[in-house]
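Here the complex is missing a single protein chain, while all its other protein chains stay put.
We just call them A, B and C in the order they show up, numbering each chain from 1.
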Amino acid sequence: MSEQRNALRDVNSRVEAGWSAVLERVHVAHGVGRMALLLVLTFTFFAVQRPGVFLNPVNLTNMGIAAPEIGLLSLAVMIAMLTGGIDLSVVAMANGTAITVSSLYTAVGDAQGQAAAEGWAPLIVLVGVLVGVLLGAFNGFLVSVVGITPILATLGTMQLYNGLALVWTGGVTISGAPSALRSMGGTAVAGIPVLTIILVLCAVLLAVVINRTPIGRKVQLQGANPVAARYSGISPRSTLMMTYVISGLLSAVAGLLFLSRNPSASADYGSSYVLLVIVIVVLGGTNPAGGFATVLGVLLATLTLQVVASGFSALRLSAYEYAIAQGVILIGVMVLDQVRFRRRPLRRRPGMQDRPVPTPAEK
Amino acid sequence: MAPSAAPVLEVHDVVKTYGGIHALNGVSLELLPGEVHCLAGENGSGKSTLIKIISGVEKPDSGTVVINGRTHRHLTTGDAIRSGIQVIYQDFSLFPNLSAAENIAMLSELADRRRISSRSRIRAAARRVVEDLGLRLDLDADVADLTVADRQLIAICRALVNDAKVLIMDEPTTALTHTEVERLFTIVRRLQERGVAVMFVSHKLDEVLEISQRVTVLRNGAQVASGAAADHTPRTIAKAMTGREVSDERLVGEVPPDAPVLLELDRLGRAGGFSDVSFALRAGEILGITGLLGSGRSEIAEAIFGIHPADSGTIRVAGTERRIRSIRDAVHAGIGYVPEDRLTQGLFLDVSIADNMIAASLDSYRARGGLLDRRRVRDSIADLFRRLRIQAPNVGAMVRSLSGGNAQRVVLAKWLDRKPAVLVLNGPTVGVDIGSKEEIIAILREQAAAGMGVIIISDDIPELVTACHRILIVHEGRVVSELTGDEVDAHEIQRRMAA
Amino acid sequence: SSVNGGDPGTGSTDGGSSSSGGAADGAYVVVVKATGIGWFDRMEVGVNEWADETGMDAREEGPSEATNEGQVAIIQDLIAQQPTAISVVPNDLAGLESVLKQAQDAGIVVVSHEAVGIKNVDIDIEGFENKAYGAQIMENLGECTGGEGQYVQFVGRLTNGSHSEWVQGAYEKQQADFPDMTRVEDPIESEENEEVAYNKAKELLAKYPDIKAFQGSAGTDVVGIGRAVEEAGKTDSICVMGTSIPSVAKGYLDSGAIDKIFFWDPAMAGKAQLAVAKILAEGGTIEEGTDLGVPGYESLVKLDGADNAYAGDAGVAVDLSNVDQYNF
Partner (left out) sequence: MSGRLSRLRGPNNEGLLVAVILVVVVAMALSSPAFFTAGTFFALVRSSMVPLIFALGVLMVLISGGIDVSFPAIAIFAAYSTVKWVIGAGADPGPWVIIAIAMLVGAVLGLVNGVVIARFRLPTLIVTLGTQSIFKGVLISYIGSVYISAADLPDSVNALAGSHLLDVSGGGYLHFMIVPVVVVAVLVALLLSRTIFGRSIYAIGGDTEAARRVGIDVVRTQVWLYVLVGALAAFGGMLYVILGRNANPQSIVGTELDIIAAVVLGGASIFGGRGSVLGTVLGVVLVQLINNNLVLLGIPSTWQRAAVGILLLLGVGAQALGARRPNGHSVDVEPPLEREEVAA
């Protein structure tokens, strides 16, 4: 055991040492560069330590299947954080979708038989997604119309949604999901799990919405300075509403992934994800105060923690030792960032880093 | 009293760079007891930075600060304060969540290295200063609930609560009316008698010359002039600051008599704010609205822009009546607004200049598929950047890194990009140096000439005179008089405002 | 509903062996609800003993919080490490279906515990028949109360299958044999949390002043209840019984606040799971009467309701008289 601990200490020191040096040379968007780097470093480290287990295709596939649901939930939190808010209810919303789909499916199945249930599947899934969207809209209502601070509003709805799910299921785990979903969990295209592909698609879509559409820009500005946004004729209500609806939508998709990984739904699934995704979002370079975030950074952060988790498993380190590593990485990254920015005050440009800024010179 | 020999404060060729930019490039000056030393310079010329260095907020790259003959290598704010240096910061640096009294007294409490804080002592200390200055301030109100002017007064009181040896004022008068400025100056003179050395930063050159004995002018962080105030006129200082001739003569183009009416207020009113305000603004016209602080001039603007909607009367924009209940209504009706409080209401400080510029007109760039048309975005940004002559490395720079003059141009650009029918500007040149001021007004003239209707709310009378076709004077929420054509003249306005 | 930071949602624990993947590496892994908990620390003792006795590579793993996603992640990581057998004590039976299937497809022997009716396992091994166990508890409670009065049942989580069966078994027993007893509330959820159990017990004492008996299910339920009863000064008039382990309940057994606790030795359960796994791995079969060579599991009985579930007779009842025989 102890020699693995040394290995652990060793990797941390190595990572941090090499890193700050390399960071100087990496001029990618805040959050993206460092995560890409960290991902590569951790991956190589574990690959070298336990090639047999870690590089085993089964392991790689499993990572590709496990990461997406967390990735989607992280993106859901990210967009809320982009407006200076946060969404603690993402897991509850995801479960809401999963439970809806699963129970509707089984209900129809019992009433009219499997075939019928499969026939209704598309509609059922749609309803499930709709539930997620509605829950998100309720968050949006609380935040934008009632004016409750997001962290409190969503803390409340987290409990509420979770509680309602408990009431609905009576605490029992319900089994059953449309075969389309079930098969989705297992299949892969060109060796890449379908779930991974779904995550990437959603991420690209979200990135486009945030950076290339008026509403996306408004969301960013809302986070950067709500007052100035209002004085620019941007309606906080519609922006915030949109934000939390999107958050609900992404959570709903995550809920579908829950089902596709395992055809059952319960009120308690994923409770341990809530704070984990916040960690991921921040590691991904999102500014907790709002105004800046990169989708790519969040994706990389998700993968990095996934890799570290499996790596620790391969090294036979315990869940608690992994928790320690997670904390160390989080703080390590933040500190290194800070040190880096202190050195270059003017390099910091929250806002639109991830797209080239036109200068008169260019024209 | 005549300044005595030994300087209380000396600065020896201080150099300060921020990421390559020379904020200060070998500046030296000395401050004698009982003298008022004025620091002039355009936005971004280095005034605030110099002040931050003297007060220990920023460390110089090289050069030294000598206080009472003692040379400080690593001057901390604490040291500075304890050795009698008091600063009124440009942004006031007040605590919005604390009472006025505590804001005023906190500094002395800290300076006295106290451990226990006593309400009574704090209130007493605060009241002493406030009464000393003959001000009326609600000492128990949270600063968050006070007006910009009140906040500025509180910042001044705070600086005076400790008997300071050196008093530094970074644009202390931007939000003050003449009466208040006069009051401040009497205080300054009284302090002078007590042998306090005062350093005074202002963009209002007539003020500068009225109060100071010595003038130092900075340009791009370098000292370009330093000498007795007596040897200077506003013109000479302006020339030193900008390196060119600056004119403030009144030039207003003709408004064609058949120009369409763009904005029409009919007996507009808001309980507790103003009442019965009626006027019409025609295309190409620049209308000035002035009055004492609290006269309701800002409230009129805020009603037009839907911040605090009017509760009686009607607003017609380009002939059609508009219900303006929110800012969105106003914006959609074709009204733009450049707010008084640039930093919090006008700008996204941590967002690039480029994205600030299109903040109000995002929807107009929607191309097919709902995506932004990035070529058009790029073009109009580059165009505005050039037209408004914004000094910045490129449009990707954070607005936080701009000085007031440039920051204000960005706010302007944001609205120009939306091409509103009517543009309302509240204190458009507050804290903006004459160079930028002249250019900003020139831009407004252009826009008016191009058919926009412009309303300027300001208490900078010379500015109004140079720019406006017509000037309304507001008193206690009512328009008490209107000056047009040749009536528009500084003294006439003064006279009617006093009346 | 309470969340806990730093939990490896994607997390997993020990696992993987130096030998490269592909072929089975001979490891036996018991995946428990959560590590760092008294009950499963005890199970780990058994697991390690079994490893020493048999010279096999056996170990226990578990998430840091008792969550389904945590167990799924661990098992997925294990599959990549190709152990010989995995035995799981699930947080959520249905929630492991797919990943266990994946394990079986990968040629790994899959055993389960506290999971009657779980899908995709070769054998489920129970310490005893759950409803019978519940009935046994009610038997004692009935005696203690003289067969009359109000009582309340606690479960760790409403979602916990075994707990539900225990209270159900007890409830049925009560209706059959102790008609004069009345259950005044549906089973109360203690969230596996002693403080919650304590507070709810206090409320119940206030609401039902002459309540006669409590039945606990989670290991800490009886302790929380016991404290509430003790503070109400009703240690003698109220019977508190339920599942727990001596080390946790001892203080209150001494004071009489807890009258009797029931459990099955987690260490033995751990050994039994591994024994079953070993038999299966070596091509053997489990049937009625099989002797696992583990105390309490000398002659397995087949449970109805599931075709692959077997139970030992490992239930233990402990009160003040024999509590000192147990060091866990």
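One rule holds in what follows: a residue touches a chain if its C-beta (ideal position, glycine included) is under 8 Å from a C-beta of that chain, and two chains touch if they have at least 3 such contacts.
All values derive from a computational prediction rather than experimental measurement.
K.L.:
Write out, one label after another, the shown chains that touch the chain missing from the document.
P.N.:
Displayed chains contacted by the hidden chain, ordered by label: A, B, C.
K.L.:
Of the residues C:Glu53, C:Asp186, C:Asp236 or C:Asp291, I need the one that contacts the missing chain.
P.N.:
C:Asp186
K.L.:
From the list A:Asn56, A:Ser74 or A:Asn162, which touches the chain that is not on show?
P.N.:
A:Asn162
K.L.:
In the complete assembly, which of C:Lys131, C:Lys173, C:Arg227 or C:Lys260 touches the absent chain?
P.N.:
Counting the whole complex, the residue in contact with the absent chain is C:Arg227.
K.L.:
Pick out which of B:Gly34, B:Gly273 or B:Gly288 touches the chain that's been left out of the picture.
P.N.:
Checking each option in B:Gly34, B:Gly273 or B:Gly288, the one touching the absent chain turns out to be B:Gly273.
K.L.:
By the contact criterion defined above, which parts of chain B meet the unshown chain? Give residue numbers in ascending order.
P.N.:
Counting over the whole complex, chain B touches the hidden chain at residues 55, 57, 76-78, 81-82, 87, 89, 92-98, 102, 106-107, 109-111, 114-118, 135-138, 141-150, 153, 158, 180, 272-273, 292-295, 299, 302, 307-308, 326, 341, 344-345.
K.L.:
Using the touch rule from the top, list residues of chain C that touch the missing partner.
P.N.:
So the residues of chain C touching the unseen chain are 1-7, 35-38, 41, 64, 158, 185-189, 193-195, 198-200, 202-207, 209, 220, 223, 227, 231-233, 247-252, 254.
K.L.:
Which parts of chain A face the unshown chain closely enough to count as touching?
P.N.:
88, 142-149, 151-153, 155-164, 166-167, 170-171, 226-227, 230, 236-237, 240, 275, 278-279, 282, 288-289, 318, 320-324, 326-328, 330-331, 334-335, 338-339
Heads up, the rule we're going with is that only the chains that are shown with their structure count from here on.
K.L.:
Please tell me the distance, in whole Å, between the geometric centres of chain A and chain C computed from their C-alpha atoms.
P.N.:
That gives a centre separation of 34 Å.
K.L.:
Which part of chain C faces chain A closely enough to touch in the complex?
P.N.:
1, 3-22, 35-36, 59, 61-65, 67-70, 72-74, 76-81, 92-99, 106, 157-159, 189
K.L.:
Can you name the residues of chain B that touch chain A in the complex?
P.N.:
Listed in rising order, the residues of chain B that touch chain A are 18-21, 307, 327-328, 330-332, 337, 339, 344-352, 354-355, 358-360, 362-363, 365-366, 370-372, 374, 378-379, 381-382, 385-386, 394-398, 401, 414.
K.L.:
Where on chain A does chain B make contact in their complex?
P.N.:
208, 212-214, 217-218, 220-221, 224-225, 227-235, 291-292, 344-352, 357-363
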